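Quick notes on the structure that follows.
Only one protein chain is missing from this complex, and each of the others stays in its spot.
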């Protein structure tokens, strides 16, 4: 009953097997090996266009380097007030960019409100050296609270960004979960709706450590190569990431693991809905479930072996939370089993 | 006959098996898992004292964060003129420190000359805001040209550093190769001779991706935790590095792989010595062999399947290199086989 | 009728004369001259304690270096949402600190609300590497909208800062205007109520270019000397700033110029109150007046030679602004004359 985070899971057996399968033999280092190149090609196919792929060590690195790619002096990037880049990266995006600013925009349940974004961007006169200037917009798909931007919502945000000459970054730490939730294609969820650069996460969805920056704007690729190396994110045995992505994509494993995680979230949500004493805060759209529970009950469940965290009330959730209650987050992953979920539901019903 | 670099190898079978063994099950993220903690304890045992261990993604990260740990505004760190930090890291140490300087010191065959270091440090008046101020000394063990500092040499450099209040950093990307070459202990090669912070590399010696900063000065540990996270070097599934180190240390695997690599270098050196047409530039002390060969012969060998690089003439090597000759570097690893070496020798003799 | 900004004025005649008086002769450079030291001593007297004084070129430099003095990796400094550091410095504080963050706190009419500050600081767990950590609180005295923190308000904010181990920075670009408004002493308005570091501005109050960091925490002085030099803010002919401060303090000139500017603001406010068609938005406390006027009337006044800017509606001002109206800012200075103000009032009444 581990719902603490999808990064508490290990690696999917096929990922582990993939690593072992490629452990032997020699290969050019620093991303130029045969397997690396095959995987880059795989990315092209998946995204239905030529992309530049940069493996990095963490999602934080992917986000920070993505924003650095488009940064300018005095630069300001717009992100959701409760996004990962602002809440959980120790200021890495600001550090990597040498001090550019993240400007927070509000919106309900983890998603930037397009109207708010428009007003925020329009506050800045791009030639005014005093106030700084907009350089990028960043959205998270799926969001920190388990919601998913629709393609129309992405298009709307992208249109605002483009109107002001700003690139659109997508933090896709849970890209696959959003993708299968929308039943769309990687191309549709990105460049076809205006995304210029993507943090493509594999770690939370079954890999050990497989994060990549996918750059649709090939003219920036040469500079990003320097940015990555300078940021100490260029792996020598790059093959160990390529091998993970190779297994990840093979046979659509990544979609299966994401679908499974989402299904487990839905199953957990149903169990919570059915319980006499807990209630869903909002409907999960990907692999995160948020529920209001009595604190005493939460402690009982934790004592019984369930792992999950309490969570702050996000913007846009106005539901009642009693004095003796709290909001809790439950994350499912490829490794979550129906049995675990059912056992949780059984205990909760008890 | 792959002697291009020790990072062209993959992972040792026991490392791969270790990863697979730990793929299953759930674990606390971000370095606080049971296996992480067991491995930290293993480091304590290996270094015979309590150390703080920080897993990072690359050797460049380990070096850059080590130097950042001790940096001050206007800081100047002393390193060898041909060291990895100055030659091969795209300025990452300067970037991570926000602009502090690497000051190069000369010395024969990759090793800082203690007298030169002393003169270099003494050029600076530590209170003078104009010139900047010394903040650290960094040495590489084994060096970029396959030589190894003796314990006495480390002690001498450390004494100079200490006299000026400077910490001593060791870039140990090839720590194990030096360790077995000296037939000493990790404690002797580090803190017992004045090393304050160590980049401990496992990648080149049989891991996929296993680098750690070993900090002997525990008071800096809290800050380094922030530095690492801010630099996007904190792995969520930290267990995947712990598992590699677990296998790496188990049964002394790491010493065996290093001994093997060094033995292969010695075997290769002997083959070169025996050859009619190539000659050793200097005696290898770890797992790198440098030889002077006719360019035509080198091309023949490469055409026959040997991979190795030409190299610039290092400080302190004054041997003759003819017009039609060049200096070449050969690196061996855990994955180098006697057969490969012998085949190379056979072809060379041909 | 120039009310555009107090930095549209030139230099007070006694400042200009002071510069000329000290133009002759030789003096040690870089802040170690006889006049420099006499002025440092004058600061001690004015602040009734030993302080460390660092001349810098701009208020932005004073603020940015003040925040850098107390920064740590992942650092977060709290400031008002409409403060100068966040609105008008092109991200210099973030740049100087290498990427630390300014966290905005709301409060009415330019002043941080203590309760909001407390909640903001308490959101952070200081040991949590993910979220970053509080490192400073910054207030502006007088504020961007012409209001002044009372000593009790400073004490309250300082108490919150101290409770969390945070230093308190005061942006005193208009320090003198606030000081004479409160009829208090420099010591009371700063260290006696918990201020640790002060941006002390002379430029807006009659100097050409005279800004200083006043550091009450002498242990930080040595590091700040390096920070200033590294930031290219150490003047060689430092005497030219010392000479300005010498004249500024002599005979209490600085208090006279500030009193004059404030009196002119009060006179202007009275004229606006008396006018049939404009109204004060809130009462001015220092040398800035904010009024609501019809846009057409504002244009007429500007056509008649008045210089002033429109302004965004600040937090805490809920007064009605009609469709055909806007909010305007009027700044007075040492150079504002009663005649100018009266002429403005006369035209407005017309």
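Note that the chains take the letters A, B and C in the order they are written out, and that residue 1 is the start of every chain.
Methods note: a contact is a pair of C-beta atoms (placed from the backbone, for glycine too) under 8 Å apart; a residue touches a chain by one contact, two chains touch by 3 or more.
Note that the coordinates shown come from a computational prediction; the quantities given were computed from them, not determined experimentally.
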Hey, which of C:46, C:108, C:209 or C:270 is the one touching the hidden chain?
-> C:209
Quick one: which of B:100, B:244, B:262 or B:285 touches the chain that's been left out?
-> B:100
Per the touch definition above, residue among C:121, C:231, C:327 or C:341 touching the missing chain = C:231
For the chain that's not shown, point to the residue among A:50, A:122, A:223 or A:274 touching it.
-> A:223
Mind listing the subunit B residues that contact the chain we can't see here?
-> 73-76, 87-91, 94-102, 129-132
With the missing chain put back, which residues of subunit C would touch it? List them for me.
-> 2, 4-5, 7-13, 15-17, 19-20, 22-29, 56-61, 64, 89-92, 95-96, 203-204, 208-209, 226, 229-237, 239-240, 307, 335
If you put the missing chain back, which residues of subunit A would it touch?
-> 72-74, 98-99, 127, 129-130, 133, 222-223, 225-230, 234
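Note that in this section only the chains that are shown with their structure count from here on.
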Just give me the whole-number Å value for how far the CA centre of subunit A lies from that of subunit B.
-> 34
Between subunit B and subunit C, centroid-to-centroid distance (C-alpha), Å = 51
Please compute the C-alpha centroid of subunit A, do the same for subunit C, then give the distance between them in whole Å.
-> 42
Set of subunit B residues in contact with two or more other chains | 226, 229-230, 234
